[in-house]
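Note that this complex is displayed minus one protein chain, with the remaining chains in position.
Right, chain A next:
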């Protein structure tokens, strides 16, 4: 376990350095995520949500309890009583008496919250009667913050959005957008995310340009939104844009904007999908497919624990594998299936099935000689294909035009009928 933790740390460091040259890393299978190190990268509400998510995914065992414990501690620092009750229920007394339900704390927090809410309301009303835009904005903003800490995301979102009418400078609008994005990501409303990202970007075009950190934040948010919408290529591009600026400010972004470290691993995956090859991927493309796939397989466990990525891991992995297969076959005129199966650590029959699927999808131009187990590249005869296409197009044109003439005649007829009736 110790060694595993180390490598995770190393991995995160590397991402931290933002995708520089990867040190040659031994492939470790079944590496487990160190919950503590992972959680340390996040702050605020995200940390709790992520911990809970890990707990849910791990389903029993030490990791679940460990993450629940940390979540409990974290919640205690904040004021979200609703989430607190939920966690307590999940812990269910398994962590000893000090992690039981703490009604006194909860009541106290609730009471404080009640008072604070009243105070905020009074303040807001006062601002409103005075009609000072800036103050009203602040008032709504405070309300948003308040709801956010108490876990009422919908209300928080509403209040953040309300500040919009009272924004006077570009900075305010950006601020509002960032708040709204943050809340919508938590709520899982990714259409909001993308719309507010575009709003913020528009705004930045109008007024002074954004500072790099904000820009990076926005790109990250957009990336996540794309990811959820299954637009992997766009998401990859967004993450790609993000990375250079993130360099020094990375930790701040993590803390402030709840960016996901793991996304950069994802980012590397994307690079493998997108044919923009970097040094990083040269390693991958230098045909150590089996080891690469193994490595990816070992990462899978961790990726599955990521709150945003878990839904997409399977699809992405499939795509990476297909990409690798296509890359492998591309340079050859004929490939011995036995050797290829070895390279991909699979059986000949299984490989044949995979290839068949790819050929059917027209992703590999080749045909399989299943008798001799050889894959032959197939080069279409351009001349013949052109002839074929020309004749086909001609026939289609013929058919379509005649059908059109007929329809035109029918319409004409109809029109004549009507005009006759009128007369």
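FYI, a residue touches a chain if its C-beta (ideal position, glycine included) is under 8 Å from a C-beta of that chain, and two chains touch if they have at least 3 such contacts; residues count from 1.
Criterion: contacts and distances are computed from a predicted model.
Within the choices "COP9 signalosome complex subunit 3", "V-type proton ATPase subunit F", "Centromere protein I" or "Ammonium-dependent carbamoyl phosphate synthetase", the name that UniProt assigns to the complex's undisplayed chain is "COP9 signalosome complex subunit 3".
Of the listed positions A:108, A:126, A:339 or A:390, the one in contact with the omitted chain in the full complex is A:390. Residues of chain A in contact with the chain left out of this view: 355-356, 359-360, 367-372, 376, 381, 383-384, 387, 390-391, 394-395, 397-399, 401-411, 413-416, 419.
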